[in-house]
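All protein chains but one are shown in place.
What follows is subunit A.
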């Protein structure tokens, strides 16, 4: 177990490091000049050169990378060009909003998709199940900015019951959450349906039925419990993905999270800020994945961590 954990943490650190390096190089290879984005439109070539020198961008790439690594080791991710503050601190200030949205969206997805999937498994291949399928797939197929704007139009403009933008009160969480959840519903409910259908047709279910176990207990105790591993995997993966920032939804709803931050950072070529965002979100995503893996034995006693590949 300890070896397993050490190996997994080692792998995770390596993954974060490689991601950071890739982002570092890609940013500098991509067209666009941070100095031009930073400076006033009237800036002269000399001004731009001065700004580049100030940001350390006049050094050769390999030197810049060396400085980046040295600073990284001391926990310094640089100063954001546009915020004039520690890039790491800027990201951390935004992070709670993204986590709040991700937690809310996964919670709503779970609460809706799990019973829905169970219901679909019990009504498999009926017209109603087909109809539900079509509905959830429609939800998944709609682009998130469109879903978001439709919800805004209906619930913030036509029936002004919810705030349109930003996070001024908890009601501001409702529309972005629903928009994100709609995207996940089809995937999760169909996964639950598939796993439940398998579990309900398994020999152990028939044998349990033969000894008088009620249909309700067969569904919730035997069926759902046996579907837990793929379900937890899917929810964990979706959650990790949401932590990287729900860029479009955050922009549509003016949500002050990491997703809208990264858009701004890209627009202004704010290298330190982009790198800090990548470091924080990649670390979080990998951490969530590790926790999900560590949780497997809780859901399936046959899983022994570190024993089998």
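We take it that a contact is a pair of C-beta atoms (placed from the backbone, for glycine too) under 8 Å apart; a residue touches a chain by one contact, two chains touch by 3 or more; residues count from 1.
Heads up, the rule we're going with is that contacts and distances are computed from a predicted model.
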### Summary
Not-shown chain resolves in UniProt (candidates "ABC transporter ATP-binding protein", "Cytochrome bc1 complex cytochrome b subunit", "Lactate utilization protein" or "2-oxoisovalerate dehydrogenase subunit alpha") to "ABC transporter ATP-binding protein"
### Query
So which of A:213, A:241 or A:266 would be touching the chain we can't see?
A:213
### Touch with the omitted chain, as defined above, among A:86, A:110, A:189 or A:226
A:226
### Message
Could you pull out which residues of subunit A are in touch with the chain that's been left out?
### Response
201-204, 206-213, 217, 221-222, 225-226, 228, 299-302
